[in-house]
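The complex is shown incomplete by one protein chain, all other protein chains being positioned as in the whole.
Labels for the chains are A, B and C, by order of writing; each one numbers its residues from 1.
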Amino acid sequence: MNSIILRIGSRYVVGILLLFSIYMLLRGHNEPGGGFIGGLIGATGFVLYAIGCGTADARAALRIMPQTIAMAGLGIALVAGLAAAAFGDALFTGQWLFIGAEGDDKGLPLSTVLVFDIGVYLVVFGAILTLVFAMEEEI
Amino acid sequence: MTNDEPSRRSGNGFAGVVPVLISGAIFVFFLTLVPQISAGDVLRWSYDWVPSLGIKLSFLVDGLSLTFSLLISGIGTLVLLYSNTYLAGHVQYARFALFLTSFMLAMLGLVLADNLIGLFVFWELTTITSYLLIGFGHETTKGRRSALQALFVTGAGALALLAGLILLGISAGTFEISEILAKGDEIRAHEMYLPILILLLAGAFTKSAQFPFHFWLPNAMAAPTPVSAFLHSATMVKAGVYLLARMHPAFSGTDVWLWTLTIFGAVTAVFASFLALRQTDLKQALAYTTLMALGTLTLFLGQTSSYAITAFVTFLIVHSLYKAALFLVVGCIDHATGTREAEILGGLGRVMPVTAIAAAIAALSMAGFPPFLGFIGKELKYAGALAVASEPVFVAGAVLLANALMLAVAGVVAFRPFWRKTDSELPRTPREAPWQMLAGPVLLAAAGAIFGINPDLLQVPLVNPTVATFLGDPTDAKELKLWAGVNLPLFLSIATFVLGLLIYVIHRPLRNLLIRADNAAPNFDRGWDAFLSGLKAFAWWQTKYLQSGVLRQYIFITFATVLVGLGGTMLVRGIGNVLPDLTGIALRNWAVVALITVGTLIAATTRSRIAAVAALGVVGIGVALIFIIFSAPDVAITQLLVETLIVVLVAVAMLRLPFLDAQGESDHRPWDAVLAIGVGGVVTLTLLAVLATPLDLRLTEYFEVTSWPEAFGRNIVNVILVDFRALDTFGEIAVVVIASLSAYALLRTTAKEKSE
Amino acid sequence: MEALLAIAIGALVAAAVYLMLARNVLRFIFGLVLISNAANLIIFTGGRLTEGVPPLIPEGANLPAADAANALPQALVLTAIVIGFGLFAFALVLIFRAYTTLGTLNSEEMRVAEPKGDPLL
Partner (left out) sequence: MSWTLTLPLVLPFLTAVAAFLLRANPAGRWVSVVGSALLLIAAGSLMLETLRAGVVVGQMGNWPAPFGITLVADLLSAIMVVITAITALAVSVYALADIDRRMEMLGYHALFNVLIAGVVGAFLTGDLFNLYVWFEVMLISSFGLLILGGRKEQIDGGIKYVTLNLVSTILFLSGIGLLYGMTGTLNLADLSLAVEEVENKGLLTVVAVMFMIAFGVKAALFPLFFWLPAAYHTPAFSVSAVFAGLLTKVGVYALIRMFTLVFDHDIGFTHEILLWVAALTMITGVLGAAAQSDFRKILSFHIVSQIGYMILGLALYTPLALVGAVFYLVHHIVVKANLFLIAGIAQRLTGSTELSRIGGLYKSAPLLAVLFLIPAFSLAGFPPLSGFWAKYVLVQATLEVEAWILAGVALAVGLLTIYSMTKIWAEAFWKKHPEGIDPTPDKLDGPTRAALLLPVGFLATLTIIIGFFPQPFVALAEASAAQLLDPTAYVTAVLGGSE
């Protein structure tokens, strides 16, 4: 696996896949996609990176332990749900902020629902990497 | 021979003194109630314990409960005083005293309770505390065995009793004993009378060690002697008798009652007296005479005549007094000499004169000599026996034989050790017991003498009100008197003396005979061992087959349950017409299904790992195609990604795993195939039936309508996931996080162990 | 089509059960993958099938097409797939680990927790 092409190539692939995964995440509310699919695609990038450059490198590139990312994602998703409390709503009630909304055009929607989906993304991303890294190191 | 090694160190501190004071105070308290009760009053106190279930903690002081309470607290005080010296300095004395005091309180609660369930609660408390007391010598196998035996036998009876009490409560419409007793006719006529009676008797007979449940009692002598004195004179074993006495007004008077009690009582009395004579250990001999007394008491409770009841009450008191005294005497002997073996002991009269005198008085009362209370008791017994209308000869004969044997045993226990000449070496040089240990035997023996000489002291305060509890009227009690004139009971008494003395004279050859007979007879104690090992073997056998440790079997049973459960329900309840309609399906769809099916078949049958993984991949892709065809793009993408990951993970794992089958090993399993096809078939049938029902689309329609206007999303599936059913998704990601953490933990602990 | 799928699901279940009953626990895992697919398809089919109209609301519209597919079972299946994956991943690692510590994949030889001939007390 010590091919230079693979090593350099995988770096680019990581970048491209990460961008694509974020695209999938953000469009999820209106078209096929979403946090889970996004997280999986993002994780795939790092899995390829780990295959190309070894898990040690991949871990270093990630900086944070993947299980910490996953757990933090769970926390973020939970906070997104809890945010409703500030507005006197029940748990997981979506809170929306439409930036620049005019009439029918809803502008740029920011919502706790999106934050929740980001949590999902991080959980999937972190969990898959936790699993794959550990398995690769073991085998 | 001694189980409880008496210690010469002294002082148990508070643990020694406080219980004596408590029980003494209780005794005095009950004494102060005597005038009121003998005047015909009944005291009642009640607390709503569990009103939802109709259970009250109610207590009743009447003649019967007062008599019992006085015996319990009085003897309890003396026993506690005695124990403090007997077990002086024992490391576990505090626990001992605690258990003994708790036992006494439980026993008091039992006899005072006026609620069926309240009574049962105290009943079981005596079971627990006596378990702990009998197991005082817990470091020996014998001690533990005896404790368990007592617990198990009486516990079994208690469960029957519980069922009986509940049924009685349901039938009578109340759990208050005094209310039930007032409904005697109703209960005797109730269709549940017989079952209830049998259940109550099961409880009473096990607790009171009636034949054939008697075997636990002699083993219970593993307890320290003061415990035996207490449990087997006035308390534990009398609980069963108390229950019968308490229920007497409601249950007696039927043939079943009469004959069950009479026969069990008589058999127990005679059988136990013979066994008593067979023993050479003084304590064991006393234990069997306790059985005899219990049998006699039960016998009398079978009757309803005032003679029988008076006899019951008198003998109850007599027995408690002399039996406690004699047990304590045996304890003194044991304490002083280090043995209880009748064939070794002798000549103690000179070194232990006070003990000897107390023993003599108690024994004379036991043997039924005048002027002691025992004599009056015996006379009344004969009178009572003769009052049995149908079979006086049988009953009187049984009583006569038992009494004669008892006289002989009294001689063995209380006369020979003191006055026989012997050359045997004693384990210790005997000396007179200290006063704390003499107080009990002396006072109890003296009471027997005083009440004998002046029976009026007992008649009005205790006997009459107690008889009144049975018969409703204190004047029904027969008069207690030493000289009742020349009558049949007197002749029977004389016959008893003659026969008893005769048996005493020949008791040693007779004993050898009895030992041989006993050894030949079926042994209940060994039966117990057989029962236990049989139970264990059965448990072991059934567990071996069910919980076999073989995973395949577990899974097989589980799926077999599915097949039988679902298939059976289909057959019994029917699911309607489920003929599949396979018309009009596009070729493309047939192809996808064929792909899935082929993949499935290969996965199920192949012996190659690579083929299996590839087949799984094919199935996964086929399922994803289904999702694509049937308008589920999100699901399809997810399915494809997940299937890819699964295949990758399996492939990675397989780098280290062995081949599917060992060389030459066949994995052809026809029965598994039958089960598998059965389960598959049941699932298909159920699904077909479900598809034949109409589907209500309310939920989906709501989501379609609100998804964009209210939840601001055009991908309805995603909106459901992150908004309508966000809680599901949250749970789902929690599963993912934890799955990865768990898998990580699994892998990491491997690494740790390898490096170690 | 639902009926055909019902039969295919039955086949999936049958194969899965057969695999799960095998001695080799790796086969159990294969069976698990199949039966999870079967369960997901049961939910999906239970919500009835619609060809070619995904539950998406087109730009400018407030409602999806009138004959759009049932969205709810799709969401449920999605959740179930992910959960199933989590469970599967753990089970796979567990079996892997079982092999490295117990030295076998044969469930009949896995007798550490419930040893043969446990002594009677």
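Annotations
One rule holds in what follows: a residue touches a chain if its C-beta (ideal position, glycine included) is under 8 Å from a C-beta of that chain, and two chains touch if they have at least 3 such contacts.
Just so it is clear, the structure is predicted and the values come from calculations on it, not from any experiment.
Every shown chain touched by the omitted chain in the complete complex is listed here: A, B, C. The residue touching the chain not shown here, chosen from B:Leu43, B:Ala182 or B:Leu699, is B:Leu699.
When the full complex is taken into account, the listed residue touching the unshown chain is A:Leu74, out of A:Cys53, A:Leu74 or A:Met135. The hidden chain makes contact, of the residues B:Tyr86, B:Phe120 or B:Phe213, with B:Phe120. On the side of chain B, touch with the chain left out of the figure occurs at residues 48-53, 92, 95, 117, 120-121, 124-125, 127-128, 131, 135, 138-139, 143-144, 147-148, 151-152, 155-156, 159-160, 162-163, 166-167, 170, 535-536, 538-540, 542-544, 546-547, 549, 551, 554-555, 557-559, 561-562, 565-566, 569-570, 572-576, 683, 686-687, 689-693, 695-699, 702-703, 706, 723-728, 731-732, 734-735, 737-739, 741-742, 744-746, 748-750, 752-753.
Seen across the whole complex, the unshown chain contacts chain C at 20, 25, 28, 32, 35-36, 38-40, 42-48, 72-73, 76, 79-80, 83, 86-87, 90-91, 94-95, 97-98, 101-102, 107, 110-114, 118-121.
Taking the complete complex into account, residues 67-68, 71-72, 74-75, 78, 81-82, 84-85, 88-94 of chain A touch the chain not shown.
Please note the rule applied: only the chains that are shown with their structure count from here on.
A separation of 48 Å divides the Cα centre of chain B from that of chain C.
Here the spacing of chain A and chain C, counted between their Cα centres, is 25 Å. Chain A and chain B have CA centres that are 62 Å apart.
Taken residue by residue, chain C touches two or more other chains at 54, 56, 78, 82, 86, 89, 93, whereas all remaining positions touch fewer. Annotation for chain A: residues touching 2 or more other chains are 30-32, 36, 124, 127, 131, 135.
Residues of chain A touching chain B in their complex: 28-37, 40-41, 44, 66-67, 70-71, 73-74, 77-78, 81, 91-92, 94, 96, 106, 109, 111, 113, 116-117, 119-120, 123-124, 126-128, 130-132, 134-139. Taken together, the chain B residues at the contact with chain C in this complex read 536, 540, 547, 549-552, 555-556, 559, 580-582, 585, 589-590, 593, 596-597, 600-601, 603-604, 609, 612, 616, 619-620, 623, 626-627, 629-635, 638-639, 642, 645-646, 649-650, 653-654, 656-658, 660-661, 667, 669, 672-673, 675-677, 679-681, 683-684, 687-688, 690-691, 695, 697, 699-700, 703-705, 707-709, 714-717, 720-721, 724-725, 728-729, 732-733, 735-736, 738-740, 742-743, 746-747, 750, 753. Contact residues of chain A toward chain C in the complex are 30-32, 36, 124, 127, 131, 135.
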